[in-house]
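Our next item is subunit A:
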Amino acid sequence: MDDDLTLDHMIELLEDVKGNVDYENCTTLVDDRVLDSFDILSIISSINDEFDVSVPAKDIVPDNFNSAQAMLEMVKRLVDEEG
Partner candidate 1 sequence: MDLLSLSFVLFLAVSLAAYYLVGRICRNAQWLVLLAASLAFYCLAGRWQTLAYMLACAAITWAAPLGLARMDAACRAERAAAPDRAARRAAKAAWARRRRAVLVASLAACFGMLAYLKYWNVLLYEVGLAASPSSLGLLLPLGVSFYTFQAASYLVDAYNGRFEPQRNPLKHLLFVCWFPQVIQGPINRYADLGPQLLEGHSAKGVPVRRSLLRFGYGALKKYAIANMLVGTIDQIFSNVTPGIPGSVVAFGILLYSAQQYGDFSGGIDMVEAASSLFGVRMAENFRRPYFSVSLADFWRRWHITLGAWMRDYVFFPFAVSRPMRALGARASRLGEHLGRTLPACVANLLVFLIVGLWHGAEPHYVAWGLYNGLVIALADLLAPAFSRANAALRVDESSRAHRALCVARTFLVVNVGWYFDRIYGFGDSLLCLRNTFTNFAPQQFHLWLMQAGVLDSTLKFMVLSAVACLLVFAVSLAQERGVDVSGRILGWNCVVRGVFYFLVIALVVVTSFLTQNVAGGFMYANF
Partner candidate 2 sequence: MRTSKEGRNTKAAQGTASHTWNRWVVETLVVVVVIVALDVLFSFALEQYGSLSSVMWSEYRAAAGENIDTVVVGSSTSQRAFDPTALDDALGTSTFSMATPAQPLDDSYTAARQAIEDHHVRRVILGVDYESLSNDNWAGSHVAFARAKMEGESLPRASADYWKLLVSPAFVRRADSLCALFPWGYNHVKLDPSSVVANVRERLSGDDALEAAKVVNGGWTYYGRGYGNYDYLIDYSQARKETSVAIHGLSDFKQTCLDQVADIARLCRENGVQLVVVVTPRPAFNVLVYGEKYPEQMELLQDVAEAQGATFVDANLLHADVYSPQDADFGDGEHLNHAGATRFSQEFASLLRALDEGQDVGSLSYSYDGWDQYLASIRQISAVVSRLDVSSDGTATVTAQSYTGTDVQVEYRFLLMGEDGSMTVLQDWGSSDSCEVPEGSRGRVTVCARQVGSTADYDRYCMQGLAH
């Protein structure tokens, strides 16, 4: 399971939801309105499928979704908490 929690995997997941975005470098995905709230829900749903962890509403804040790295860290934290 932990092998799956890599940045590459996360970016792959994101590209599946919404293409044509520079997920490797962009750190303002929400602030610059690259992702809208429907995209975020799609990402959350994918995270749920891929990493088997649900993102609670209180974690849906811009800081957690502004970059692929931030999302990865959030997922790691959630996995830890659930474990």
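Here is how the candidates were picked: all candidates are chains of the complex that A comes from, given by their letters.
Just so it is clear, a residue touches a chain if its C-beta (ideal position, glycine included) is under 8 Å from a C-beta of that chain, and two chains touch if they have at least 3 such contacts; residues count from 1.
All values reported here derive from a predicted model rather than from experimental measurement.
By the touch criterion defined above, subunit A in this complex contacts candidate 1 out of 1 or 2. Listed in rising order, the residues of subunit A touching candidate 1 in the complex are 17, 33, 36-38, 40-42, 44-46, 48, 54-58, 60-61.
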